[in-house]
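And then chain A:
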Amino acid sequence: QDFNDPAEFKKQREQLSMKPQGPEGQPWAQHLGDGMVDTAKYKKDGQVTICFSNAGVFNPWRVVGLNNLNAEAELHKDRLKELIVVDAEGKDDKQISDIEALVSGGKCDALIVSPNTTAALTPAVEAACGKLPVIVFDRGVNTQCPVTYIHPVGGYGFGITSGEFIASKLQKGANVLALRIMPGVDVLETRYSAAKNIFDEAGIKVVGSEFTGSDRAKTKSIVEDYINRGEKIDAVWMDAGDTATAALEAFEDAGLPYPVISGEDQQDFLRKWQSEKLTAIGPSYPTYQWRTAIIAALDVLDGKQVPGPEWVLPQPAITEDVLAKYVDERMPPLHYSLCGCQELPGYPERWGGKK
Partner candidate 1 sequence: MTAALSMSGISKAFPGVRALDNVDFDCLPGEVHAICGENGAGKSTLMKILGGSYRPDAGTIQLAGTTVHFTHPRQAAEAGISIIHQELSLLPHRTVAENIFMGREIARRGLLDKAAMRRKAAQLLGRIGAEIDPQALVSSLSIAMQQLVEIAKALLLDARIIVMDEPTAALDERGSRTLLTLVQNLRREGVSIVYISHRMPEVMAIADRITILKDGKKVWTRPRDAAPVGEIVRAMVGRDLDDFYPAPPSSPPGAALLAVQDGTNAAVQDVAFTVRAGEIVGVAGLEDSGKGALAQALVGDAPFSSGTITLRGKPVTLRAPRQATAAGIGYLPGDRKREGLALHQSVRDNALLTLRSMAGLLARPQGGAFASNVIDGKLREMDVRAADFGQEIGTLSGGNQQKAIIVRWLAQASDILVFVEPTRGIDIAAKAAIYETMRSFADSGRGIVVVSSDMPELIGVADRILVMHRGRISGELPRGASEEDIMHLALGLADQPHREVHA
Partner candidate 2 sequence: MTTDAAKPGPARSGLPISILLAGLSIGFFVVVALATGEVSQLSGQGIVGLLQRMVALGLVSIGQTFVILVGSIDLSVAALISAVAVLASHIMQGDPAMILPAILICLGLCLAVGLVNGALVAYGGINPLIATLGTGLIIQGVLAASFGVLQGAVAREFQVIAYGGLLGVPYSLLLLAVLSLAAGFVLDRTLFGARIYAVGGNPDGARLAGIRTERVTLSAHVVASLFAGASGLYLAARLQSGTPWIGRDGIYDLESIAVTVIGGTILAGGKGGVAGTLAGVLLFASLDAGFNMLGVDAFLKQVLRGAIVIAAVAVHAIRTKEHVA
């Protein structure tokens, strides 16, 4: 795969500034661009069963997302007989078997798939498409057969938002430390390549690019090592915000001023940002897309037109001016603020918040 695709970079840059269509204030129901697909042939009356093959819940992002999905399903109790969720525990092989079992089980009227790996799940999804409507979200598959593929703007967009913010706050020749989760995952690789392009263009030096495995202790140690090396770090760029506060603590513990930082939309980062008055940005890969999956599935079974073959969701970023709106003291530290879940049943307890 090519993680540095100028065309895709350009397209996503445009999408970031595009005005979304759809209901105002409900970004999970909005879409960018005009493509729609017809789904009349999938129309089904009466109560329906939706099946969801989940790649897993191996990180807080997916935990919040799954809660969104379940809560959204609750909104449609009258139409939805049952939501069957099957978890693949991060194993491609298991997810393929799971999908096969769901399809052959014959209970499902529509299938939602959040693939663990793009290429791996392609054949299984293709096979499923022949039997029932399939909706894919988050990571995609290498086939056009699903009714629609739901995703926010994408990795380049994430990298562009964060990279441009940092570049705008730094002088030419300043140092930025890039903290990444792990190599080899397309949505993460594209975030970095986009940001790197922008830094290179702006003459900002990437002093290091390190993988943290989203481990807070490791993150803090890595940053401390960079500080101990005596290198001046003006900004920290991250491809995901789970460990943003750990990185900031390294500066605290060393008695240094905070760097410019790009995190994500997690509560702990937003709170720190607010209380310490950081120069920061919180780009997002919004978890509300998990709601969209249910909405899309039901729309398809209603025979309504849905955005497709790609349903591109807006991908907002949290900035200084809107920060206060997203800080919610009730929510747990790693809650993703752009969950679009504030109005959903069970908020905030379902997401681990305090009443």
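These made the cut because all candidates are chains of the complex that A comes from, given by their letters.
Methods note: contacts are C-beta pairs under 8 Å (C-beta built on N, C-alpha and C of every residue); 3 or more make two chains touch, one makes a residue touch a chain; residues count from 1.
Predicted model only: the values in this text are computed from it and were never measured.
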item: Touching partner of chain A in this complex, picked from 1 or 2; value: 2
item: Residue ranges of chain A in contact with candidate 2 within the complex; value: 1, 56-57, 84-87, 89-94, 96-98, 100-101, 104-107, 117, 119-120, 122-123, 183-184
